[in-house]
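Following this message is one structure expressed as structure tokens.
Removed from the display is one protein chain of the complex; every other protein chain stays in position.
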């Protein structure tokens, strides 16, 4: 096994660090922030309290945990980052939104000009800016190369026409990164540019929230009608946006986050619910061997996922295994997650059918109907149907694996 | 619901008929015939005792149960045929081999000349002849249209060159029906002829048994090297063999036999084994809720299969549903069967790993090692891996369904 | 077994088709879902006029004299149209409970009004700890001289906020879980001591929690016949639900086939991808399995007998088929299937509800085993 830990601090320092993190979260995360963590029903927690938590962490210097120190990161070892993440999960605070910190931020670090870095990175680190991601289009879902939103140079501006969809929280965003077609020559991947928009209150730019299966707006359509943006909007070279996008896709697909830890937390919650749920015969669901088998099977899947995450993290960059294994992580993590949400629904039973938009709204003060633990179960089940669709559908991921297998 | 029963006799006659069948089987089926039924581990029971049973039934006039009276059938109603089949299953006698009775026989009835009918049907009905089926070729499994075994006219003979494979019991057969290419013009399906060979001891014809996963020879390779057969070997017109083959495929795929009844018998056997099997904690497997769920799920699948069989039998010939539903029956019946054999293996546990070629051989007199009920479990599991391959693989069947769905 | 003539059933089916076509496009349906009452009283009056409310009831109460099997054509079409009117709850659940009541006077009065569209009784049977088990009744009924008092709580009472009356399972003897000692009671939904907490459900329907505190109610059954009646009613409701589910599934299959034919990716319709073709073949299989099992179960249904194993198998198949068809319909539609704007997600959510109502898959498999082992 490769060692995945760099600059590992001494054990004593580690436990002191853990305590420091735990103490800080305990005093800094207020009730509404915790409520936002508790009421997460998709990959994206409630916007306002999460951004507030982002800014609180930033003031402590901890918001951009994996970032290098020069860009505002705390300079932590991998182990410290892991501890920080563990403690955040344990405390139930919301995960910070990834669009800036984990997506466009790293892309700007890698491909940005010094001017772009200076202009954009501080606002991402601080949480003063929120970036929307403009990749998908109505007719280009998992097939990014076919996108048709286009930008044409006119004097000292680009003029953008077209639309983007599945743009998470665009209605909350003040900035946006997006892929646009700047040329139709060559292969479809060529001629795509990666744009950074520093404002969204532009003439011709319209944002329309999309209501999801759970009844909440999370994604948005974004329409561009002759939207003018300056020529320095490109990240990287014009027509070379595919390189940036691929870099980010890899980043997103493999992920640095540990799904396994998250899944164990979800499973713990199911176990608690099963412990307080009747089986219809005076016993508890948790004692039903059929429940136990499904649960144990998910623990097994989670163990295998953890093992794959560890293996993936230990792979050398560009190793031939990293392609298929990153797709494999996407497939197995999302399918296991979907099965976890299915089990939760079955344990919760008919009370999970109750639609509780208000009780789910952070800060509403509305009490849930039925058991509190069941409140988020159905929204999670519904929202996570998207887990095998977005970010390159699982069908696309299997195509990728097969292609690599057959080309060996 | 359509009524599937034609010429239904009165209830009293029916129960008298059932008793008559039961009595006859009880006195006519000797120990070895029953042993052949008990030791069936694939769709094909042991050859010798099964053909002996065929001839015994023929003497009673009952061998060709679904055949019209003019060709030697007993002239039974559908209900009587069902009762006869039920009673045979109940008594555990082997199913008669289908190649003659259910495959080439009906094809000859539909496409044969009067001379062919007279020449071939009596031997099929009586069990004096056994026909091998020559469809598959080493390079044309589920893709029959691409077959390359060819016959060329030379004077008053055809000369056959090529080979066939997966030819069940060819090493026991004295006759054979096969598809050969007689022309290379037009579409691949055109130019295929359906041949009837009235002897297999021909110069240049070689039969080589293939040992299967279970260690027994059941299938054969058949090689043709300048094998000369008379010009009247064609069933139907030359180059129109595809029509005959399609007719037979439909016949085979939908089947008139009730898988559901068979599966319930198999499930009963599993339940008996589970009743006598320890669960490792002093209890019985049959009382384990996890076993019960898997078992009940298979009962459910069997109920749905039965419903589909009933629906299919009630469809008008040529109804638009009959195509997809016949493929559906093939898929679901074979996949349920495979799951049934999996459950059996899990209930039997490690004793099913014992390889017992002698004890499985009908008439060997060798006692099985371990529980008698476990003897056939592993061979069934292994052999039934083929259930989703042969007779048009389940992938092909799904292609067919999708094609029909998309063409509506 | 159907009781009505083929002609009459065909006529009913046609009238439902026409209603769905003329009055129940997706936008009209969504307007009802987001409205105050969650259904249309006009529609309901029309149901009464068309005789739909009377299909499975005796002619003496104004019904058509059919059986539960005769409602299946309507239910299947309601599935296709995603109808939210409380037909299952009123006709299938409370209505069937009333039809089996020992108190002939209450029965005839209520059913006459039900068939006329004047009352909306619903059935309250599920409790917090009952999962699928109708014998897990903790809610108690005590006789106090002149009458009976109910105390306890019911959950997921379908269409409770819209109900005029409640039919309630209550324990008069024994302990929760005992098959004996259960009776059914009738009371107005707005009676004293009744508190209904209504809510929308994820599938666009309405339901409620109902608390009873010394609520006075009239017994509908006697001598412990409430328990067996309730089990029969739930089995019948499962049959109706399966018919609705088949309607939902065939709609989803059709929409998915249509969508994949028009949606293009990588320069071709996505229906040309073999993996999606096989997925649709499996959706067809799942749908057709449920449909065939529904038909066979209906054909063999014993109006007064024990249909437990067959009902459990059908409901289990509905759970299995419904989950597969619903999930794959979303998957094959991709992101657009995740939106509130397209009907696909609403069909999916209805199937999700169906999976849980009247006992989930594991529950039904357990019942299959029990019935099978007892046979």
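The letters A, B and C name the chains in turn, as written, and every chain counts its residues from 1.
Following the convention adopted for this analysis, a residue touches a chain if its C-beta (ideal position, glycine included) is under 8 Å from a C-beta of that chain, and two chains touch if they have at least 3 such contacts.
Nothing here was measured: the structure is a model prediction, and the numbers come from that model.
Remark: the absent chain touches shown chains A, B, C in the intact complex. The chain omitted from view is touched by exactly one of B:46, B:80 or B:165, namely B:165. When the whole complex is considered, the residue among B:161, B:322 or B:354 that touches the unshown chain is B:354.
The omitted chain makes contact with just one of the residues B:29, B:273, B:329 or B:378: B:378. When the missing chain is restored to the complex, the residue among A:26, A:303 or A:366 that touches it is A:303.
From the set B:250, B:321 or B:395, the residue in touch with the chain omitted from the display is B:395, counting the whole complex. In the full complex, chain B touches the omitted chain through residues 136, 139-143, 146, 165-166, 210-213, 215, 219, 277-282, 290-291, 342, 345-346, 349-356, 369-370, 378, 381-383, 385-386, 388-390, 393, 395, 398.
Mapped onto chain A, the footprint of the missing chain covers residues 1, 289, 292-293, 295-297, 299-300, 303-304, 306-308, 310-311, 324-325, 328, 331-332, 395, 397-399, 401-403, 405-406, 408.
Take chain C: the residues that touch the chain left off the picture are 273-275, 278.
Methods note: only the chains that are shown with their structure count from here on.
Most remote chain with respect to chain A, judged by CA-atom centres, is B.
We define each chain's centre as the mean of its Cα atoms; on that basis chain B and chain C are separated by 42 Å.
Chain geometry summary: the mean Cα position of chain A and that of chain B are 54 Å apart.
Mean C-alpha positions place chain A and chain C at a centre distance of 38 Å.
Annotation for chain A: residues 290 touch two or more other chains. Of all residues in chain C, those that touch two or more other chains are 362, 366.
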